[in-house]
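Of the protein chains in this complex, one is absent; all others appear in place.
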Amino acid sequence: MKKLFSRRGFLPGFGMTMGYTIIYLSLLVLIPLSVLFLKASTLSWEQFVGTILDARVLASIRVSILTSFFAACVNAVFGVLVAWVLTRYQFPGKRIIDGIVDLPFALPTAVGGIALTSIYAENGWIGQYLAEWGIKVAYTPIGIWVALTFIGLPFVVRTVQPVLQDWDLQMEEAAATLGATRFHTFTRVILPHLLPAIITGFALAFARALGEYGSVVFISGNMPLKTEIVPLLIMTKLEQFDYAGATAIATVMLVASFVMLLMINYLQWRMNKFDAAR
Amino acid sequence: MKHVTEPAYVRWSLIAVAFLFLGLFLILPLIAVFTEAFKQGADVFFAAISDPETLSAVKLTLLVAAISVPLNVTFGVAAAWAIAKFSFRGKNVLLTLIDLPFAVSPVIAGLIFVLLFGSEGIAAPLLATLDLKIIFAVPGIVLATTFVTFPFVARELIPVMEAQGKDEEEAAVSLGASGWKTFWRVTLPNVKWGILYGVILCNARAMGEFGAVSVVSGHIRGMTNTLPLHVEILYNEYQFAAAFSVATLLAVLALVTLVVKSVIEWKTERQFEVEEEYHFDVSGERAG
Amino acid sequence: MSIEVVNISKTYKNFTALQNVNLHIPEGELVALLGPSGSGKTTLLRLIAGLEQAQQGSILFNGEDNTNRDVRERQVGFVFQHYALFRHMTIFDNIAFGLTVRPRKTRPSKAEIREKVHSLLRLVQLEGLAHRYPSQLSGGQRQRVALARALAVEPKFLLLDEPFGALDTKVRQELRRWLRHLHGKLGLTILFVTHDQEEAMELADRVVVMNEGRVEQVGTPEEIYHKPANPFVYSFLGRVNLFHGRIQDGRIKLGEAEFEAEHAHFDGPAVGYMRPHDVEVSLHPPKSSATTAVRAQIERITPLGPFVRLELKRLDTKEVFEAEMSRQRFLELNVVEGGLVYVTLHNVSIFVENAPAIKPTRVYVPQQVSI
Amino acid sequence: MSIEVVNISKTYKNFTALQNVNLHIPEGELVALLGPSGSGKTTLLRLIAGLEQAQQGSILFNGEDNTNRDVRERQVGFVFQHYALFRHMTIFDNIAFGLTVRPRKTRPSKAEIREKVHSLLRLVQLEGLAHRYPSQLSGGQRQRVALARALAVEPKFLLLDEPFGALDTKVRQELRRWLRHLHGKLGLTILFVTHDQEEAMELADRVVVMNEGRVEQVGTPEEIYHKPANPFVYSFLGRVNLFHGRIQDGRIKLGEAEFEAEHAHFDGPAVGYMRPHDVEVSLHPPKSSATTAVRAQIERITPLGPFVRLELKRLDTKEVFEAEMSRQRFLELNVVEGGLVYVTLHNVSIFVENAPAIKPTRVYVPQQVSI
Partner (left out) sequence: SAASQGTETGGTEAGGSAQAVELLNVSYDPTREFYQEINTEFAQEWKEKTGQSVTVKQSHGGSGKQSRSVIDGLEADVVTLALAYDIDALAERELIPADWQKRLPDNSSPYTSTIVFLVRKGNPKQIKDWDDLVKPGISVITPNPKTSGGARWNYLAAWGYALKKNGGDEAKAKEFVAALFKNVPVLDSGARGSTTTFVERGIGDVLIAWENEAYLAVNELGKDKFEIVNPSISILAEPPVAIVDKYVEKHKTKEVAEAYLQFLYSKKGQEIAAKNYYRPRSEEVLKAHTPAFSEIELFTIDELFGGWTKAQQTHFSDQGVFDQLYQP
């Protein structure tokens, strides 16, 4: 053992920290999550497929994925914008804005959901004006999208911000001396560099949005086949003491999220490896 | 620096768009929470937040955060050390596994602990013989909270430690420092802001977590109700103003962490500025 | 294209990086900007490129005022110290960048761009590497890519910020030679920054010495080395020995050594500057003018390949100084450490201090007396 | 303390960084490890310090095997290339670190530590700066703090990785001088890495030249410069001219120039290596041995302060080469670019290629023939 690790470098503590990491991870995440699979496996294959392929489940998966995807997209765009504005520009209230970005983490999601509903409902602060234009937000998929955008924003901002802070301004200067406009510089030079961070932020926001329940149920209207999200269906199954069915759906979503995260981490790693190559 | 920035009108429009977006998605909800809280006047507000059950919920919330945040900090630091300072196979999978709790629906996060420790759960016989209670008690709440806040510190620290490199550690060891001393006296001071930032995010989420905790808490008033659960119960009792009043406590908490973070950043920035100033001094000195 | 820098000043917050700088760079010249770290070299380069705005003064290209023109319109090729290559683009894309971002009207066709990039790759001798990424190149190769990228847009002149700063001595020598050839071939006006005096002297037609935001001297390498305008230039351009003494009754006294002083019509302290290779070491007292010779002890002998350096200590003033001689001469002398020798001081430059209250290096007046 | 490196090999994944390295460093010597980037200098230093584990071979300190001993027990002072100062500690705390982390039993008292640190600060001439942070120091000052920090633990020997790599030429010269004095004063064994041959020659008692993970030659600066073991060492240590020719009938032919070859008892291609300062330039054909002289045209004249470099082109082989001479000699010659001169080749070293299948730079055999 000692020999094996000593080759990794002279720094002490690899065995201990790695061991601790693995044990802690196993106890807190892996073992509990494996129970999920165990429970789902009490269903026969037909039952499992039946549960997943039920029209309402499929519809809710569609709603969940679409709204989460659009929310993550919007977050990717505006998250970058916010991170950009926060790192590049000076303006009054910058610190407050910077801090408020973390709000969705701190506020219980249900409170967030209710607050958003009160703003975007037809008689809400903003909803009333939107209603005049015939736009309904609350109790439609748009409402779900609003809630998911709310909870996902910090992920993108907080992953992009440090990368922007470390960004070497000389690249932009180089582009300028070569005659590139600001637009070209941004799209062709800066954006490709930010892309890995944006993708990570996007993935985290997307994964989180898929699982979000508390804030969505208040604003979605929960109409089956229309505005019902996957976590709500899981709750419905639980209400009916159908643990196996609930875990079946949860398992599918979890595996999907895991694969996506893994792909993104791998992508990231590939890019970094590229960079490190001599 | 004209070439690396946009014309003022672009700059200000971007700022305006950012403000608009944040206003619609973050600031307005925050204002809404406060408005709702004070809808029935300050009396109701103060009565709600000084209610004994609120106070006990505050206590429990702080307790849970006080346990799970240090747990995750310890883990985050250990994981960051192993991942950032060494190279080994399967780093990606490990990183993804650390990210995994972000992808798990909070409801499911609670459920898995019920499936594990509930009376029909896998560990039930063991718990029965030991006469241990995990779910519907504080340990369950701590577990669920720790689960959902699991990645924050590690996620924050790993890039910081990676950027830091191993130079200073090598120097310390070559000067005769032991592993522990190197860690305490060299590594830790260098990543302290990273840790603090991770702690702030982790703490915010730990205090605000609702879904997972709701499943494992049992909602026993004055005993296993955290602040977010208390908000829910008040809400379910048609005490909307009181519910939002308690919610403002959490929002204020977020704002406090904001202040803490700002102070920290301001301090680091100042340190940085000092460095810059000295940089000038040095060049002056040398030329002189 | 010629460049004219007129009375430029640049201040960062409360720090003056450049102060009333005037500079003329004639068309087709290869000019080196030499100075210690923090002397404002990069700042001046950036001002010329339009990457920075001056508080005062103007910059003319071919006599035309360019001060307020945008970077993009100046058609300046800029090579950054750390290359600033686009990491996510291949070498090909890096070089092609400047062409592909042109507005559609003036943008060359894809085939033309390819043609151009490949000819540039040939020029910088990196033909096989078009599809690599910057991280897969060595430092010297990156440097050449940065150059090719700057050349792709056919700039009117080229600015290089410490182009060889981060490279090995060997690679550096190679690239220097290559840059000189390139200059000869393309006939561009080139202004490059360095803090290595040998590099400046080897490469440049003309050297600009800067210090603390000011231009101390402009001239050919010869002029700069042999007729330094002030003590700063003198000591920045090579090893130097300092002797402290006085001017008295029209004569300069540096310890036991004494010289006639032509322009020194006053009495006061003076400092003599002298290059180590101008120190003549002999075993016997020189016959001619005994007043310029002193006795010294050899403290250390350092053979440095083609030449040998002696560290000597004057017996009269105890000042320590260096002498350099060819290996051949050293072998002839046949001296050992600790031995005593006679030293004749040639080519001493005397600078007279006349405003002692201010920082000493800056207050010497170029009242140079060649002896 | 003496260091003995015995047959060390080190491989990273599939890349061999060191290959059968053997090295002996006697007590009290100041040794330079010289080599191009990537030649394994840092790797060797880290192996000696115990910061890395070798796959094969052993390291002896004073004849005692240290290979598997922990870094902490080796009592090696290591100065890192980028100093690796503790950013969050003051200079004082940085220097005191090694003492304060000692186990309680062997830890000096606070007063003793303070005393020690201050004496070290005096040694490195940074007395006033004890309470600054590393970020508030200049590069040269940081370097000295790193040294003081390493010295605080009273190491048995000192390892320095490119100690002056990132500094200005001027600051570098100063620190070199200072390091030599320090070495004289403390009598430590010092091993330092550099890729600057001038630095190695100026500072070291003994130079180790490395290339591609191998030791190419070990010797005094004199030996290394004047008796290079192979073409790599020859060309790494200074400017060099290459002439391609043949050995035939016991004579060496480099174009029109011909020499007697003593040890060359075979026929085949050969390469002549020659330092620019060994090229003798004259306006008239030399009288003595006309066979070693060739005609050449002056392509470029570069005055470099104390000496002048000429770029010449042989009329017979069209090979381009350099000659260096003192400024005085140059003025005597009174030549201009484009002029024709006679060139006598002195001190040509001939290396004979005898295993053409392998990489050419590495297959020359040290079959050196001084002429």
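When the chains are written out, they are named A, B, C and D in that same order, and each has its own residue count from 1.
Operating definition for what follows: contacts are C-beta pairs under 8 Å (C-beta built on N, C-alpha and C of every residue); 3 or more make two chains touch, one makes a residue touch a chain.
Note that the structure is a prediction, hence the values are computed from the model and not measured.
Across A:Gly19, A:Gly93 or A:Pro224, the residue that sits in touch with the chain not pictured is A:Pro224. The chain not shown here is touched by just one of A:Ala121, A:Leu148 or A:Leu194, and that residue is A:Ala121. Of A:Ser64, A:Thr185, A:Ser215 or A:Thr236, it is A:Thr236 that touches the chain left out of the display. Of the residues in subunit A, those that touch the hidden partner chain are 54, 56, 114, 117-118, 121-124, 138-139, 217-218, 221-226, 232, 235-236, 238-242, 245.
If you put the missing chain back, the residues of subunit B touching it would be 114, 117-121, 124, 133, 135-137, 218-224, 233, 235-240.
Throughout what follows, only the chains that are shown with their structure count from here on.
Subunit C and subunit D, compared by their mean Cα positions, are separated by 24 Å.
Separating the CA-averaged centres of subunit A and subunit C is a span of 54 Å. Subunit B has its Cα centroid 16 Å from the Cα centroid of subunit A.
Along subunit B, residues 3, 170, 173, 178, 282-283, 286 each make contact with two or more other chains.
Residue numbers of subunit D whose C-beta contacts span two or more other chains: 50-51, 71, 168.
Residue ranges of subunit A in contact with subunit C, taken from their complex: 168, 170-171, 173-181, 184, 188-189, 192-193, 274-278. If you check the complex, the residues on subunit B that touch subunit D are 167-168, 170-178, 181, 185-186, 189-190, 274-275, 278, 281-283, 285-286.
By the touch criterion given at the top, residues 49, 51, 71-72, 75-78, 80, 82, 84-89, 97-98, 101-102, 133, 135-136, 138, 149-150, 152-153 of subunit C touch subunit A in their complex.
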